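For this view, one protein chain was removed and the others were kept in their places.
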């Protein structure tokens, strides 16, 4: 059994990590830390886990963490992980960081969107953990920057087509819709029930910090500087992220071509499901799972291609992909601990 | 008092008409018809209205309708109104039809999207009831085709900018999100609580019948054949429609220019609220009202302009706009019966 | 026009007062105060009100408040009103307090449930503002303690039957279910979307502070010390309160007797709707209105009587009843400003 720790176990992404890791056949959850709930049983904070997770939350202590865990997930707000990770790496731990701190290899890009980076020297080692795209690099690293939820839902449908070179690179419009859990567990007016219920709104229009993250990957994949237009929306549901992408197709394409590109690109990807042309994915169908369902529709009249994706923002968009990254790093079956069967409703 | 009838009073749009008209200071509701509930009290079908609306639903009978009502709202599935309206017009009634049957002046456009039109001779008289755009024509007609909800939410932000000629006419991407009531009251699997809850999906991707409706208006407004890309989505809320529009701006524009265009175009429009640049509208803020809130954001980096609108699909997207049309036709204050103050939550 | 002020205008009950008063035909909203938003436009805090309410929120200042308003609603957490009200009464203002501070005439009962009372001398003047029960007293006072939402939903069905003496006074079980807005606007984990959605739980089981409030009224009504068992529950909806009451009936009764008692007791009460036996009220049918819908079912097999009530917790359970109280105090039509027609959906 591999001993695993979760730093920041009581936020939604942290707790989802605990949920998944508690059922992982090759793993033992050995330490959970929490700033707000140190000293309390995890199952007091999340009563759903009563009788299932028997650990107490602890304050973060590097010695204790390193003594007890070989793989460490950091599920903290950005800026915190970059102060902890150097020490953990020195002690030869494997790290999967769910914040933005290790998603960029270019410090300047990070700093433009976030703040000064205090562990720049590590950025050459970090791998962007978009599993289906960077599988081989993930296999070979000790430090993963786990992708953001919006980039995951956008890049998985985009990358195969951009690699294929069949879409106009100057025309990528991404319209995303997220459930409320994406905003985290700290109480705020925006995420209060009465404010979010029966409400739909956009936010950070064209200025969201996930834009440079997407653009860095797309630029790397296509070999030229790539831009996207991106607008996120908040939707009254707990979990789920739906992304609609509008592309301009350069040449005469048929739906079958698109289908073929997707299916061959993702033929070995157990968590990608390609739907028939014209069928929409549905967040409900991936709820609680690590699937990314991808649909598409060729609008021949307008020479446009519409891509659609659905993920669970806390699973494939956060904790599930983080565990998938761990599995790949450790040479385990990619699906270990992630074979959760979705609910019918 | 003007005597008013609602044909098809027990669907959601019909019942919303009853709700609004029951509080209209210049109107008396004199007849309600319903295919499914003929003979029953309206308040038995909608117990919320108990003690407020005391009419019984009746089977449709042209004599009785014409005897009792001078203004008639038809809130029926398309195809039915075109069989009833000719007779009503002959008897000099004023008609506001909420279906698609009288939204097109070009029969071919209607027939391509719907079915053969059986009252073509009336199409030259019909006016598309998008109040803020066709005010003067509405004032002068007896027959209104009340706009669809998606076209209303898309055209109100689009028309001023297209008229101004500052956006690339080949690049109009419309991504709409609708609450479930837009699908009507007939029980179906799609609109069942357990199927729609915690679900987000697209439907009729690039093929929705509201596309030709939008294109007809935009072509008429710009004087050239105009196309749009449109994808509707279903969102787990009862009421509300949010539309995000992506445009390419041709020249060097500033947010202030956009703001100025909107504010001067809509200076006399009591139901249009223009938000400051970068502020998103929210369906919750227009719930139950006839407002269309419009926001925008200029993405200078990508030379794109993002427009955002929020309406209540049953009010400005259906029954409220229908009553606004009636007010304009009759020379009443446009706001009569529509000054409902929104809920804080 | 009567000039009216709302102290604490930006909480949910305060904002609902603003919503109702802004549409009241005899009233001018002249001052709004808010601790958190002093200096901001009310419509910035509640964008739904943009173009409707044009006041700024101010810090509380007794001089300014008294200069501008003749009737004052205090929508503050308990403990605050009792420090403000004495000064306001001295200046001959009419006060409707939405907190618990003036609901009890017996200071000891208040103090057992809340904290020391610092304005005890006023308690002999205060009237419990349950409009349908204390109409005449309300008419004659200057100081109203506006009832809690749970007591309103419980007492309105209970009082007529207890007055009639046909139920066992030792057996009153009250099971209430409340929407989330009842917990107020301050962000908290309990009221966060992801915590309340798909969740149902009880809280303050048998210990809620509304119990002594209910018992005080029932004891006063029946002339003997009266006790109730009460359990509140939190339900995933924004507005609405549903109360189910289990009683033991002493003698041989028929449904018709119950119906008759209710209808004659409430014959002049415009906001009480009595449903046929066996028909349940529904919170959706009273949403946004000042109605209390009452249903009942006689379980002859068990000699029990089940009462059911539905109110909107923010309207009849708070702001609506407060305005109804103002109307009665001022000799206006009880319904003024409260004739809102409910939504069909």
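Should a chain be cited, it is by its letter among A, B and C, assigned in written order, with residues numbered from 1 in that chain.
Throughout what follows, contacts are C-beta pairs under 8 Å (C-beta built on N, C-alpha and C of every residue); 3 or more make two chains touch, one makes a residue touch a chain.
Predicted model only: the values in this text are computed from it and were never measured.
Per the touch definition above, the residue from C:90, C:120, C:139 or C:201 contacting the chain not shown is C:201. Taking the complete complex into account, C:239 is the one of C:239, C:273, C:316 or C:340 that touches the chain left out. From the options C:214, C:308, C:328 or C:341, the residue with contact to the chain not on display is C:308.
Interface residues of chain A facing the missing partner chain: 12, 15-16, 18-19, 22-23, 46-52, 181, 185, 198, 238-239, 273, 275, 282, 284-289, 293, 314, 339-345. In the full complex, chain C makes contact with the omitted chain through residues 171, 173, 175, 177, 179, 194-195, 197-203, 205-206, 227, 229, 231, 233, 235-240, 242, 244, 246, 278, 280-284, 287, 295, 297, 299, 301-302, 304, 306, 308, 310, 345. By the touch definition given at the top, chain B reaches the unshown chain through residues 12, 180-181, 185, 187-189, 191-198, 236-238.
Heads up, the rule we're going with is that only the chains that are shown with their structure count from here on.
Summed over C-beta pairs in contact, the chain pair with the top total is A-B. Work out the mean CA point of chain A and of chain C, and you get 46 Å between them. Our note on geometry: chain B versus chain C, Cα centroid distance of 37 Å, whole angstroms. Shown for chain A are the residues that touch two or more other chains, namely 194-195, 197-198, 236-238.
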